[in-house]
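Shown below is the structure under consideration.
For this depiction, one protein chain was excluded, whereas all remaining protein chains were kept in their positions.
Chain naming follows the written order as A, B, C, D and E, and within any one chain the residues start at number 1.
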Amino acid sequence: MPEDLRTRIGVIAEKSGFVPNVFRALAWRPAELRAFLDYHDALMEKSDGLSKAERELIVVATSGANNCTYCVVAHGAILRLRMKDTEIADRVATNPWRAELSPRERAIVDLALVLATDPAYFGDDELDKARAAGLTDDEIWDIGAITAFFAMSNRLAHMSALQPNPEFFLLGRLPRQ
Amino acid sequence: MPEDLRTRIGVIAEKSGFVPNVFRALAWRPAELRAFLDYHDALMEKSDGLSKAERELIVVATSGANNCTYCVVAHGAILRLRMKDTEIADRVATNPWRAELSPRERAIVDLALVLATDPAYFGDDELDKARAAGLTDDEIWDIGAITAFFAMSNRLAHMSALQPNPEFFLLGRLPRQ
Amino acid sequence: MPEDLRTRIGVIAEKSGFVPNVFRALAWRPAELRAFLDYHDALMEKSDGLSKAERELIVVATSGANNCTYCVVAHGAILRLRMKDTEIADRVATNPWRAELSPRERAIVDLALVLATDPAYFGDDELDKARAAGLTDDEIWDIGAITAFFAMSNRLAHMSALQPNPEFFLLGRLPRQ
Amino acid sequence: MPEDLRTRIGVIAEKSGFVPNVFRALAWRPAELRAFLDYHDALMEKSDGLSKAERELIVVATSGANNCTYCVVAHGAILRLRMKDTEIADRVATNPWRAELSPRERAIVDLALVLATDPAYFGDDELDKARAAGLTDDEIWDIGAITAFFAMSNRLAHMSALQPNPEFFLLGRLPRQ
Amino acid sequence: MPEDLRTRIGVIAEKSGFVPNVFRALAWRPAELRAFLDYHDALMEKSDGLSKAERELIVVATSGANNCTYCVVAHGAILRLRMKDTEIADRVATNPWRAELSPRERAIVDLALVLATDPAYFGDDELDKARAAGLTDDEIWDIGAITAFFAMSNRLAHMSALQPNPEFFLLGRLPRQ
Partner (left out) sequence: MPEDLRTRIGVIAEKSGFVPNVFRALAWRPAELRAFLDYHDALMEKSDGLSKAERELIVVATSGANNCTYCVVAHGAILRLRMKDTEIADRVATNPWRAELSPRERAIVDLALVLATDPAYFGDDELDKARAAGLTDDEIWDIGAITAFFAMSNRLAHMSALQPNPEFFLLGRLPRQ
C-alpha cells in the first residue's frame, strides 16, 4: 500500500482499534481507495449544517433500504456512538420508512430514501418538503451527496461480499462505552 | 387478563426476565392472544425436523424482508442465543437473500423468502429446489407455516407500531451469555 | 382427527353442505388447525364494530391483492351471500384498489391493502385517513388483524396449492339463494 | 352510430342477448370502435393455430395480471363457455402465474404474462421456452399480438371505469348452459 | 401486400423517404396491419384538442417508461420535428416522470404514465388532477386512448425485437431540417 494510504488507514485503525474491512477490500486499487477516502471525508467529516450523527443516520437509513450488511453494521455502530442511543441503528436499518424520529430527522431520512431507492422520481416535491421542514439548501445538498456516495459504497460492498469486522457488531451497544 | 393467559405470560416472563411487548399489545384481545400463543407454540416449540435455531432463522429472514422491527430485534436475540452466534441475526435480517449460510440453511431461507414476499409465484420450482436440498415434506410444511405465521405477526407489529423491549437489543451479543 | 376438531368441522360441514378444503389441508396438524380455527373465529365471528360482510370484504380484497385462488373463491362466495350482491366479489378481487364501494368500505379496504402489500410503509397517515373516514380504533384493529390473519391464510393456501371446493364457485351467484 | 357499426354491434347483441358495455363506451368514437372491432376480430375470430379457447385463456390471464375487471368478467364468461369449464376463469384470473394448466396452456400463458407485465425483459429466452413447448412461430405471434391488444383494451377499460354487464357474471357457470 | 395497404404505406414512404420498419413487421398479417393503421390514424392524425406534438409527447413518454426502443427512436424523431426542439425526445424518453415540461404538458404526461405503468391504480384522483390542469374530457380520452394504443404498439415491437430504421436516429436533431 502506498505510504499516504498506509498513514491514513493507520490513523483510523488507531482511533477504532482495528482496520475496517472496507479499506482492506479497496487497498489493491490505491487510486480508488484514495478517492474514496477523500470523498468520504469531504462528506462525513464536516459538522456545520448537518451534525455528524445526522450524517450517519442517512448512511444507516439508505444502507438499510439497500440491504447492505457491511454499511448497516459498521455505520450502525458509529451511529450508536454518535447518537448515544443503543437502539437507533437497529430501528432505522430495519424500517427506515417508519422508524420513530424527530421531525427534522424524519425529513432528512425521507429525502434520502427517495433519492436512494427511486431516483427517477426525485423532484421538486421532495425539495419542497425538505425546505418546509427547515432544511437549508446546503443541508439538502449534503443529504443528497451522502445518499449518493453510499449508493456507491453499498454497491462496492455488495460486489465484494464485504463482511463487517466482528468489532462493529457490539460497538455502542453497552450503555456506557 | 384471564387467568390462563396470565399464567402463560408469567412463565415466559420468568424465563426471559421480562414480558415481551407483543403480549402486552395483544392482551386486550384475550381470544386473539390465546390463539396467537397456541399457533406460535405449535410451530416454534417443536424440534423434530427443523431445529429450533432453524425455526428462528426463518423468522428473522422473513421479518427482515418485511422490515418488521419488533420481530427482527426480538427474534434476532433468540436466534443469536440458539445459534450461539453473535453476528447471524444482523447478517440475515439485513440481507436475507445473500447472507452466507450453510446449504441447508440457504435452502430453508430461500423457500421462506419466496413465500413471504412473492406468494403468487410460489410453486413446484420452489418445492423441487427444497427437496433437492434434502428437506423433507414435513420440514417444508414447517418452513411454509412459520413463514405464513410471521407474515401475520409482522403485520400485527406494523399495525400497532410495536416497539421491541430494550432487553432484546443486547441479548445474545456478548460472547458468553 | 381429534374429536374436538371433528365436531367443529362437522358443524361447518353441516352449515355449508360440504367440508371446505382448507380444513382437510390443515387436518394432519391438529394443533395448527385448532389454533387456526380459534383465531379465525375470534376475528370473523364477531359482528360488533365491523359487520360480518365488511370482514369478508377485507378478506376478498387482500386475497385478491395476494393472488390467492382458494381465499378469493371461497370467501368470495361468503361475501356474495353476506352482501346479497352477486357481483361484489369479482369486482373487489380483480381490482381491490379501484372497485366502486361506499366511502366507509373504501376506507376499510384501503387500510387493509397497505398493510397487506406494503407493511413497511404502514403508519400514521393510514391511521389518520381511517379515523377521518369514521372508523373507530376497535374497528381499525379488526381490519388490521383480519388482514394479518389472511396474510397467513393466503400463504398457507399458496404453499399447499390449495384448490377451492367446486361448490364455492357458484355459491351466491344466483339472484335468490 | 354509423350504419356499419350499428349492424356489427347488432350481430353481437343478437348472439349474446345483450350489448357488451365496451361497445357502448367506444361508440362515441366511431373510427376508434371500427378499428378496435377489426383488430379484435383479426386476432380472436381465427381458429387455426391457437384454438379460440386458448385465445380467451390469454385474455383472461393477462387481464387478471392487469387487474382489469371488465375484461376478466366478460372474457372469463367466454372462456368458461369455450372451455366448458366452470372454474377455469376464476382460477386463471386470480393467479395466472400458478393456475394448474396443461403444459401447452402453461407455455402460452407464461409467454403472454412476460409480455404483458415485463415487456422490457421479453427476449430470446421466452421465445426459446415457447418453441420448446411446441408452439409454432405463427402461434407465438398470435399469443404476443393478443397480449398486446388486451394491454390496450385493459387500459381503455381502466380509463373509462368500464363496468361489466350483469349478464357476464353468471354466464358459463352452470354445468349445462 | 394487398393493394390498399401498398398504397397507404407508399404514401408514408414518400413523405418520410423510407418505409418505417413497423410496417414491414406487420405486413405479413394484412388484417392486423390495416386495423393498426386505422386505429393509429384515428388517434394520431387529429389536431383538435391535443396538438399533434402533444400526441407524440404521450407516445415518447409512455414508450420511454416501457423501454421500447423502436417507439422511442421513431416517435422521438417525429416529436423533435413537431416540437421543433432537438432535445425534447431524449429528455422525455429518459426520464418521463421528471423531464421539465410546461404545466399542461406535465399534466398530459402524468396522466399517461399512470395508465401506462399502473393501470390498476388509475382512478378519479388522476382524472381530477387532469381536469384541474385544464384538460377537457375529450382531451383526457385522447391521452388515455393514445397511451393504450402504444401499450399495444410497444409490446408488438418488443415481441418482434423491432429495430428502428437508421434514418430515425438523426431526424430532427439538426437545428434546421
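Observations
The rule is short, and it goes like this: a residue touches a chain if its C-beta (ideal position, glycine included) is under 8 Å from a C-beta of that chain, and two chains touch if they have at least 3 such contacts.
Everything numeric here is computed off the predicted structure, so don't read it as measured data.
For the chain that does not appear, the touching partners among the shown chains are A, B, D, E.
Of the candidate positions E:L33, E:A93, E:I108 or E:A130, contact with the unshown chain belongs to E:A93. From the options B:F23, B:W97 or B:Y121, the residue with contact to the unseen chain in the full assembly is B:W97. Only one residue in the set A:I9, A:A74, A:V92 or A:L115 touches the chain that does not appear here, and it is A:L115. On the side of chain D, touch with the chain left out of the figure occurs at residues 120-123. Mapped onto chain E, contacts with the missing chain fall at residues 64, 67-69, 72-73, 86-87, 90-91, 93-95, 97-100, 158, 161, 164, 166, 169-170, 173-174. Contact between chain B and the unshown chain involves residues 95, 97-98.
To be clear about the criterion, only the chains that are shown with their structure count from here on.
The chains in contact with chain A as well as with chain E are C. For the interfaces D-E and B-D, the C-beta contact count is higher for D-E.
The most distant chain from chain A, with centres taken as the mean of CA atoms, is D. Ranked by how close its mean Cα position lies to the mean of all protein Cα atoms, the top chain is C.
At the interface between chain B and chain C, two copies of one sequence, more than half of the residue numbers in use are shared by both copies. Separating the CA-averaged centres of chain B and chain E is a span of 50 Å. The multi-chain contact residues of chain B, meaning those touching 2 or more other chains, are 67-68, 120, 122-123, 158, 161.
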